[in-house]
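With one protein chain withheld, the remaining protein chains of the complex are depicted in position.
Chain naming follows the written order as A, B and C, and within any one chain the residues start at number 1.
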Amino acid sequence: MEIEFIAGHNLYWIISLLLLVGLYGMLAKRNLVKKLVGMNIFQTSIILFYIAVASKRNATVPVIDATLGSADPAHYINPLPHTLMLTAIVVSVATTGVGFALLISIFRRYGTLDEDTLLKRMR
Amino acid sequence: MRKISLIALVLFGALLLYASSGLPGHGDPDGPSHRERSRVGSPVAAAHYIRHAQGDAASPNIVTVVLADYRGFDTLGETIVVLTAGLVCTLILRRSP
Amino acid sequence: MTSSSRNPILITASRLLAPFIQLFALYVIFHGHFGPGGGFQGGAMLAASILMLRLSVGAERSELKFRKSWGTPVGALGALIFAGTGLLTLLLGGRFLEYHYLPFPDLSRADLHSAGILLIEVGVSLAVMAVLVAIYDDIMEGPGGN
Partner (left out) sequence: MYLGLETTLGVLLLASALIALRLKNLLAAAVTLSVFSFISALIYLVMGAVDVAFTEAVVGAGITGVLFIVVLFHTSRRSID
C-alpha cells in the first residue's frame, strides 16, 4: 500500500462505491421513481469508469493541435472510450424515457408507485 | 431491505474493490489501451485513430471522426436504438385504453 | 399541471432566448469537426430549446415551431438520412458508409469524408431532437392525461 498505488487507484474506489450506491437504490428503495434515480446513478458510474480508464497523464484533449501534430499518440487522450460513452449517454436518456412511460402507465392503472402496495394491488 | 440483498451488495463491493487493484493506475501512460502495440504484437486501435484521423477525414476532432467515420455503423445502430425508444414511448402511452 | 405559465417575464425571456439557443445548436452541429460538438449534442440542445418553449408559452403556441405529430416522422427521416448516405455509397460502388464514393465533384478524398461526416451529423441531430421532444409530448399527452 504505497502512496503511489493509492494516488493511482482512489478514483476507482470512488467509482466502485458509486456503483454500489446505485445498486442499493435499485434494490432497497420501494418507490419506483427512486429506483429510476438509482439506475441513473449506476449508469453514470459506468460511464465514469470508462472515462477514467481513457485518461492519460501529460496529454491533452483529443482535438488535434497544429503545434503538436498527430505524429505522437502520447500527446492525446485515448478517444475511443469517449466515442462509445458519447452515444451511451444519449441512449441512456432515451431508455430512461421508456422507463418513465412504463411508470406513468403503471400509475394510471394502479394508482400508486410504491412497490409493496403495487404488488398487493396486482394480486 | 432484505438481509440477503445486503449480503450480496457487500460481497459485490468487495469483489469490485479487489478487482480494481489489478487495473493500471489512473492516468498511467503505459496502460494497455494507450500502447502502440498490444502484448501479442497486434496494433492498438486508439494509436491508429490518433495518427490517421486528420489525414483521413480533414477534421481535427478525433472523437467526431471515430464516431461517424471509423465506427459509423455502430452509430447507425445507436440512432436506431434511440428511434426505437421513442416509438416504444408512443406505443405505450398513446395506446387507446 | 398547467401547460402554460401566465408569467410575462418567463414568456418574454424564453421567446427571446429560444432562437439564440437554436442558433448555437446549429453552430455546435456544423462546427463539430473542429471543436467539441456534433450531432448528438446539437440535437439535444435543439430539443432542450423546444422543451423550454413547450414549458413556458404552452403547447399550442410552441407547436408553431415543432408540431406534436412530427416526432416520429422527423426521427425516421433522420435515421433515413443516415442509412441513405450509407446506401448511396453502396450503390455508387463502395462499401457501406465508405464516404469517398459520394457524388460530390472536385473534392479530395479527405474532404469527401468530411462531407459524409457532416451529412451523418445532420441525420443524427434530427433523430435525437425528434425523439426527445416526442418522449416529452407522449408523457404530457397520453390518454387519460390532463
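Following the convention adopted for this analysis, contacts are C-beta pairs under 8 Å (C-beta built on N, C-alpha and C of every residue); 3 or more make two chains touch, one makes a residue touch a chain.
Everything quoted here is computed from the prediction, not taken from an experiment.
Contact with the chain that does not appear here is found for just one residue of C:41, C:62, C:89 or C:114, C:41.
Chain C residues in contact with the hidden partner, per the touch definition given at the top, are 1, 28, 36-38, 40-41, 44-45, 47-48, 51, 55, 132, 135-136, 139-140, 145. The omitted chain makes contact with chain A at the following residues, 7, 10-11, 14-15, 17-18, 21-22, 24-25, 29-31, 33-34, 37-38, 40-41, 44, 47-48, 51-52, 54-63, 77, 82, 85-86, 89-90, 93, 96-97, 100, 103-104, 107, 112-114.
Keep this in mind: only the chains that are shown with their structure count from here on.
Separation between the centroids of chain A and chain C, computed from CA atoms only, is 24 Å. Centre-to-centre spacing of chain A and chain B amounts to 11 Å, using the average Cα coordinate of each chain. Residue positions 55, 60-61, 63, 67, 75, 82, 85-86, 89, 92-93 of chain B are each in touch with at least two other chains. Looking at chain C, residues 34-36, 38, 128, 131, 135, 138-139, 142, 144 sit in touch with two or more other chains.
By the touch criterion given at the top, residues 1, 5, 9, 12-13, 16-17, 20-21, 23-29, 31, 33-34, 36, 45-47, 49-55, 60-63, 66-67, 71, 74-75, 78, 81-82, 85-86, 88-89, 92-93 of chain B touch chain A in their complex.
Those residues of chain A that touch chain B in the complex are listed here as 4-5, 7-13, 16-17, 19-20, 23-24, 27-28, 52-59, 62-65, 70-71, 73-74, 76, 78-83, 86-87, 90-91, 94-95, 97-98, 100-102, 104-105. Those residues of chain B that touch chain C in the shared complex are 55-61, 63-65, 67-69, 72-73, 75-76, 79-80, 82-83, 85-87, 89-90, 92-97.
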